[in-house]
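Shown here: the complex without one of its protein chains, the others still in place.
Up next is chain A:
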Amino acid sequence: MMKIVVACGSGVATSETVVASIKTFLEQHKVTGVEVEATDFKQLANVLHNYDIYVWLAKPTPEIQEICNNEGIPDVNGVDILTGAKGDKTFLNLVQAMLSLKHAS
């Protein structure tokens, strides 16, 4: 099971929207075995180590960046996913992050 976490300031608006978009994208492409969850920034440092990929809507702080580096958690810019403005390339970075993990394991 691959686990993705999306974090924004409050964990209720933009991050939930990005979670919904990622879930829709995965369903459309018949990808299973991926859990996608939203959290707020306050809790992130405590829970990040439980996840495989971190999708951010606010720049990772040094503390968060360090956890990502130590745990080998790739981070993906979630603003592109929120806006969907990049069309077909919207999910490219996320897919690349997922593939990098698949190859590592």
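Here are some notes:
Operating definition for what follows: a residue touches a chain if its C-beta (ideal position, glycine included) is under 8 Å from a C-beta of that chain, and two chains touch if they have at least 3 such contacts; residues count from 1.
What we mean here is this: contacts and distances are computed from a predicted model.
Missing from the rendering is one chain, named in UniProt as "Galactitol PTS, EIIA" (options: "Iron-sulfur cluster assembly protein", "Lipoprotein", "NADH-quinone oxidoreductase subunit H" or "Galactitol PTS, EIIA"). Across A:Leu26, A:Leu48, A:Leu82 or A:Ala97, the residue that sits in touch with the chain not pictured is A:Leu82. Touch with the hidden chain on the side of chain A covers residues 8-10, 12-14, 16-17, 20-21, 41, 56-59, 77-79, 82-85.
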